[in-house]
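The complex appears here without one of its protein chains, the remainder shown in place.
Entry: subunit A
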Amino acid sequence: MATVTPVRPVDATPPGAPGPRGARRRSGDGITGYFFLSPWMLGILLLTLGPMATSLYLSFTDYDLFDTPRWIGLDNYARMFQDQRWLRSVQVTALYVVLAVPVKLAVALAVALLLNSERKGQGLYRAAFYGPSLIGGSVSVAIVWKAMFSDDAAVDQVLRVFGVHTGGWSGNPDFSLLMLVLLATWQLGAPMVIFLAGLKQVPRELYEAAEVDGAGRWRRFASITLPMISPVVFFNLLMETINSFQVFTSAYVVGGPNGQPAGTTLFYTVYLFDRGFGDYRMGYASAMAWMLLLGVGLVTAFLFRSARGWVHYSGEKA
């Protein structure tokens, strides 16, 4: 989904505001401003803030879409911790985030490093690696992926050449999640392009100086490249983590509403969908959505906190 966080904290005051230029003007744009903003204001009230409040309320009720919601306090939240499928979905999602995010970012960074040089055909390569990012989340690709990893299909055949007999991955509980991790990794293009933008900013002189000092390739990477691009690493880490929590399409297409095989692809969002739109337990599903928000919020807060230790902004002392 569409999300962005600038690497640096956002300046929440739009420009042109007060400042010397603004101070000269006495009258604001009043009505005109609200006129331009009216679609957005309508949207934020009716489609975001209103539903948020309603969903919070529904999370404390028993509601099946037809009868009036019945207030049950914190029961939905308490029930989750006894719900085996909910616990399962938390486990699956957490495992997926922990595997998919580092693997995808490591591969994306490696490819970015490889492509970060002035060579012919560079733009073309970049575009080619970026391509899968645009289609990777679609139903089509999920179908293709599942087919490729089924019994006797392409992946199985290739592995057999190397003497590895795994059978199909899509039907095997030990491999099904790994298959989705690989699908995430396949979409390395988006973080790669952002890594490339970061790598471009690293001053060349630093490497030259390090080389004079006799620093090897690995040393230069660890002591110059990584700290210099740490803001971009942080940005990618944040985005990928938040997005991974919300994976739905590929998991649903591969595993259906029950997370086949054996509940190993029962992602949080899939279970939420199944409770809400399969069984019409709207109250429970709302509570689940708020737990997701809480979970993502906590992880985000944790990442921001840890960033103080390892993210260096240029112009700051390390």
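Following the convention adopted for this analysis, a contact is a pair of C-beta atoms (placed from the backbone, for glycine too) under 8 Å apart; a residue touches a chain by one contact, two chains touch by 3 or more; residues count from 1.
We adopt the following convention: contacts and distances are computed from a predicted model.
Of the candidates "Carbohydrate ABC transporter permease", "Electron transfer flavoprotein subunit alpha/FixB family protein", "histidine kinase" or "ATP-binding cassette domain-containing protein", the chain left out of this view carries the UniProt protein name "Carbohydrate ABC transporter permease". Residue-wise, the contact with the chain that is not shown comes from A:Val253, picked out of A:Ile72, A:Leu206 or A:Val253.
If you put the hidden chain back, the residue from A:Asn76, A:Asn243 or A:Thr265 that touches it is A:Asn243.
The chain omitted from view is touched by exactly one of A:Leu37, A:Ala78, A:Ala106 or A:Ala209, namely A:Leu37. Note on the undisplayed chain: of the listed residues A:Asp152, A:Asp174 or A:Glu211, the one touching it is A:Asp152. Set against the missing chain, the residues A:Ala106, A:Ile135 or A:Ala222 yield one that touches it, A:Ile135. Against the chain not shown here, subunit A presents residues 1-7, 10, 12-17, 21-22, 25, 28-30, 32-34, 36-37, 39-44, 46-48, 50-52, 54-55, 58, 65, 111, 114-115, 117, 119, 121, 123, 125-141, 143-145, 147-148, 150-154, 157-158, 161, 186-190, 193-194, 196-197, 235, 239, 242-243, 245-246, 248-249, 252-253, 269, 272-273, 276-277, 282, 285-286, 288-290, 292-293, 296, 300.
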